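Every protein chain of the complex appears in place save one, which is left out.
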């Protein structure tokens, strides 16, 4: 069966070159970087080289990079580490309604423990308003976290502007750039960012590795206590092979990004237009054009449910994802789609295709060939579609 | 040059079979286990198989295993997660003076934040006394953490007995079994343990992976907030290839342990006796025989300093480790050796050799051949050795 | 995630469709929750002669709908009333834990259809 992986925002395959580099560090150069013998020093050197590669990719200095076990840990460390270090200065925190759970849940945990949290709304395209940011900042605001690009609908936020305001008002600004890294330029200086989260497995590096950028001068209370690795900011034996893989993945992404983004943008638009042309009662979620990640397609297909779509696609070898509540086992569909003002019943039928390096135009055309048939079959089964045909239910 | 790696307690190479299994999950079966398509489900299945393998190895149930990024994170999660969940019951915690920093520093962090910590002493062999444990438990004691085997001197603690007392007195009992796993039997029921930390990179699995066993019924406050992975107890995209590698490494360890332990014990004793026979003014640290890990050799060589020994050994291809302060850049040598009552000046000259799968008798004999020459050279340079010869300094 | 049996019923659902002028129609769930199941019954005497369904929902919702129609065809009304959501899930070889609540309502839809049949009967008589 043809296999078309269109879930690169969930995770990516490891680049073969990256994987074979990692193998060397698993089986031959396996020293612990804290050891002073040659095995250890060889690993230590490679680790520091990887730190430089990661730092380079985001325009940071090596010593501003803390390696973690992934984006989730980096988000948690940024939020909890900084609020603990600065809690005497104030208790007010700001974020947006469309953040990843790693940010939202961590902030909500703090909100239950003595902090005061403002969650900014977004417009129908998922964008935060710079005006809202200005209004939300109070004298006791110490920290703000706004993501660079959204993982579900691909909306790119006006980070540089928000960062400028944060800096003017003395608010520490954290950005989750897990989804934007490798797709659009990420530069901590140009973006006026104090802290930045990135994750390796979204850019063809290994799972279980991420990094937090912390601008020099920002204090951070460590969360992992122990051997004092990562300059005492994150204890635990370093995942050297993983980190080295992440470093090389950054380098490869940096080389390929400009060209690849153009290629993906074309595929994205072909898929988006193809779907809206071939299927009726479809809504495109998120902005069009350059305000959207080049690899993200997100649509709501009315009168069918997301998980059913996913399962049907999967049987044809197509891997996608959905903002359906059924996927997660909760009752509410995607908090992102709801924050964008989409009614529950339509949000349930949303589909995300996220393109990546291996995808070709044939892949896109295969989806455009199969998806309409699937939707037709599911709609025939759907009691809601009847009603549309009988015009008792409003359609898009 | 001959390469003799004798630092397996710091980290091990990944078993080639484990590494090649991981490769498959990096480059082919790379799905995110939270995804419902086949890529995701295939990863999910392998993840759950690994959980079973890990659980089996320590006599636990699959659902009692939480995967983490390593031993340090597991220790931190155990200590902070459980004390947070049970803090209303009491504030008193117990540990020993020879714990790994991941345990000691975490508990000391709590001691600075409202908890009350008792640190139990050890005897000259590094053993905790069961009587001391009994005496230390108070009505408000909620948690105790005692390691199974020490990473520096290989001392095995009387865990089952301590666990029995903890259970009788209603104290939650955590054990760091990072160094014992794969070397001596580890069984959570036989050991009367409530929580247990293990780490993959010490048993020929990948770095950056560990697990915390939490007995059913024990409450744990999560530390990583986000996507709700690991049954909401540890959020973050799972490091599937790493976890799968850990699972297989557990299985391989389980198969080989009994035989390998006997083999290593012989090498250990050959090395220990060889050193004490060939070099004077040497002290063996830690117990002999079955109360010591089968792969650990630890000696203090008087009148020479540990790092100099390590560097000299390294130039001959021999990788070892030391409890010297100079290695860590602090002024105090190993807290373990000091807790065992060793004077600073002798602790500085300590050396640890930790044996592993690749080591042979030839390796041991090579060390026995080279080490005396190194010691002689360094002693010739040492102002302390003069004094011994002139009998103005006391020697062992 | 799903058993083979669930996937079979999802891929080839039995008895999809409507019964015009059905003797009983039952619907449960709502679009807001992401699951709607509607069941149509054709009843002769005490016997369920024919049954059809339409479902908007996830894999489990479709499969349980299909399964309940298979289980009930040819049965008496009393027998049909004894079919529980749990029994449907069991007939499918089990469902993932997070699907046991919101997506496992097919028996409820069946019972609603039977109730509707009784109400119609009473009205007709009354």
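We just call them A, B and C in the order they show up, numbering each chain from 1.
The rule is simple: a residue touches a chain if its C-beta (ideal position, glycine included) is under 8 Å from a C-beta of that chain, and two chains touch if they have at least 3 such contacts.
None of the values given here were measured: they were computed from a predicted structure.
When the missing chain is restored to the complex, the residue among B:32, B:118, B:253 or B:324 that touches it is B:324. From the options B:160, B:258 or B:315, the residue with contact to the chain not on display is B:315. By the touch rule set out above, subunit B reaches the unshown chain at residues 303-308, 311, 315, 324-329, 331, 333, 343-345, 348, 380-384, 386.
Just so it is clear, only the chains that are shown with their structure count from here on.
As a whole-number value, the distance joining the C-alpha centres of subunit A and subunit B reads 35 Å. One finds 57 Å separating the Cα centroids of subunit B and subunit C.
Rounded to whole angstrom, the centroid-to-centroid distance between subunit A and subunit C, based on C-alpha atoms, equals 40 Å. The multi-chain contact residues of subunit B, meaning those touching 2 or more other chains, are 36.
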